[in-house]
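All protein chains but one are shown in place.
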Amino acid sequence: MNIVVCVKQTPDTAATVTVEDGKIFWGDAPLVLNPWDEFAVEEALRLKEAHGGEVTAISLGPEDAKEALKQSLAMGCENAILVSDPSFAGLDSLQVSKILAAAIEKVGEVDLVFFGRSSVDTDTGITGSQVARRLGWPALSLVAVINTLDPTSKRLEVERMLDEGRQQVAASFPAVVSVVKEINEPRYPSFMGIRKASKAEIPIWSAAELTLDGDLKSAVTWPEVWAPPKVETECEFVEGETPEEIAAKLVDRLIEEKVV
Amino acid sequence: MDFRLTSEHEMVQKMVRDFADKEVAPIIKEADREQEMAPHILPRMGELGILGICIPEGYGGQGMDYVSLGLASEELEVIDTTLRVVISVHNGLASMTLFQWGTEDQKEKYLVPLARGEKIGCGAFSEPGAGSDVANILMTGKRDGDEYILNGEKMWISLATKADFAVLTARTNSDVSKPSEGLTSFIVELDRPGIARGDIHGKLGVRAGSTGWISFQDVRVPLANRIGGEGEGFKITMTAFDNGRYTVAAGATGLIRASLEASVAYAKERKSFGKPIAHHQLIQEKIARMARDYEIARLLYLKAGWMKNEGKRNTFETSIAKQFATDASFRAASEAIQVHGAYGFSDEYDVERFMRNARGAMIYEGSNEIQSLIQADYALGYRKDKAIRCELPPYDSQAWQS
Partner (left out) sequence: MTNKVLVYVDHFEGEALPASWEAIGAARTIAESLGVGVTAIIIGHDVQPLAKQAIEYGADDAVVADDPALSDFRPEPYADALSKAAAEADVLLLPTSGRTRELAAMTAVDLETGLSPDVIGVEVDDGLVFATRPIYAGKLLSKVVTKERKPQIFTVRSRAFPKPEADTSRSGEVASLEFEVADVPTEVLGYKDAEGGVSLTDAAVIVSGGRGVSNNPGLTPPDEITDEKEQEIWRAQQGFGLVDDLAGVLNAAMGASRAAVDAGYIPYANQVGQTGKVVSPDLYIAAGISGAIQHLAGMRTSKTIIAVNKDPEAPIFKLARFGVVGDLFEVVPALTAAFKERLGK
């Protein structure tokens, strides 16, 4: 099977993020593989181990954004590709999905594309579905388990985590699958994987190497970023004649303040 | 001079840190209270390749360098000293001794399974009556045809009851001018007839580990189990200590870091006299010292690791690293308890366990007093490094990765 995992490099979630001069800073915090993407890489590797084939990790980022790809290689992906170009900087998911779709087409003969459910920085969770739409492939998002997969009939059956419960869906591939953390326990990279990853020459695909239609202008822009103001809490005591009255008042206040 | 860690080294740190954090940290307090080693630790460390980290792939290992061994030791000890003790005895005393002195047959038979984590190794040198004075150990090995008969008792042996093999040293010849010349080293399967072993409980620290005694009563081992030649035992024991000692130094560095991190976190939360105690200068002094000692200890062990990679003898450097880091880690843990106030005195927090664990490292793997003597000998010129028949192989990334 030929499997692709789209991975993103993000600041460590323990980082203190601040805004200075309208720009986001995370200080010394290391840049890591987006935590949700670890589950995607793990699932891709498990399928490869079960059915044979290769896993290619693709990441869109600046020229030095290789940590996420190295971690993916260290976990066991066979190949890694960095998609990078000055014209790709700061683009929104509409354009990112276009670029990723083009990269996947360039890889060629891909059976499955995996994504983590969202990235911990921008938190949109839409890129996977948009890539699927561009490729014209089924999109299976919020996948918590792949129950069956048959490379011969090219069918898979999954369970998706919706609020109402788990939706069981069958689809054909090629398909785009984005996964939730319930799906597996990501492996640690092996030492041999670590060595291989640190020695790897990661190819860079620029705009020239991809077939991109139309312009690369973001639809969504971010005119402002700021840290939410620290609210000094003054405790609001809820009183009443009976516990029932107090409870009713409190619940009302909570609903009013959009807490529940 | 490039002081940076390579991206390979950083990935090693992260991998070992993640393992210790996820799989050991949640259960360590309980294991410490129970004074028992959690059963999944040795198998998991074996599976992940940590037990063979700096042995060439050709001998079943992971082919990483000696700096990686140090980094792994540091990360393991941040969670608990007992994890690093495994590395010190299995990798440091047992595997690396075989790697340095073993014949090809011995490496095939013993080093490969140790490096793969299929078998567990330990080092059995100390006795009830001899620790620092290795030259005067009492255990005997009497030559009988093509076998040796071992008699004696070893004590304070980490992993005594868990190990499959022990690298040990015994007296094979009493008729020598210097007692150290009569010692010979062996690799012994611990299921041979005549071997009994047991655990020692009631230790002040490293309680979540396994420390014990091994007794030998007319235990017969074939000639093929002798490491090196008759009379080379003292030198072999000393090189074993150089390797184990290096991991102790790296591990104690991790312990300083653990005390520092715990103190910083607590000092920022706890308030007294209207502010977080991190704002009080006497607390700041303690934290500054821990931060300083961490940097120093780290530089010392990394240099020793680099020297091992280069194939340079590093007895002096390792001795300094071990003594400094272990003294500093005990001090850091003790001060961390002080920072935590009454809570530091309770096992609800980790710092009292750090201090109890730190105390042991000042005694074992060459007491810190012995370290001073070693350093003085070098500084005064009384000791010069002479070539030994088998040196620890330098790191060769090509050859070690098949």
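Chains: A and B, in written order; residue numbering restarts at 1 for each.
As a working rule, a contact is a pair of C-beta atoms (placed from the backbone, for glycine too) under 8 Å apart; a residue touches a chain by one contact, two chains touch by 3 or more.
None of the values given here were measured: they were computed from a predicted structure.
Partner chains of the missing chain, restricted to those shown and counted over the full complex, are A, B.
Among A:50, A:204 or A:225, the one in contact with the hidden chain is A:225. For the chain left out of this panel, the touching residue among A:56, A:71, A:84 or A:130 is A:130.
In the complete complex, the residue from A:54, A:105 or A:121 that touches the missing chain is A:121.
Although one chain is not drawn, its touching partners on subunit B can still be listed: residues 265-266, 269-271, 343, 348-349.
In the full complex, the hidden chain is touched by subunit A at residues 13, 17, 19, 24, 92-94, 97, 120-127, 129-130, 132-134, 138-142, 157, 159-172, 214, 218-228, 233, 235-238, 242-244, 246-248, 250-255, 257-260.
By definition in this document, only the chains that are shown with their structure count from here on.
Separating the CA-averaged centres of subunit A and subunit B is a span of 41 Å.
Within the complex, the subunit A residues that touch subunit B are 70-71, 74, 188-192, 194-195, 197-198. Contact residues on subunit B toward subunit A in their complex (touch as defined above): 6-8, 11-12, 15, 18-19, 48-49, 53, 57, 62-64, 68, 401.
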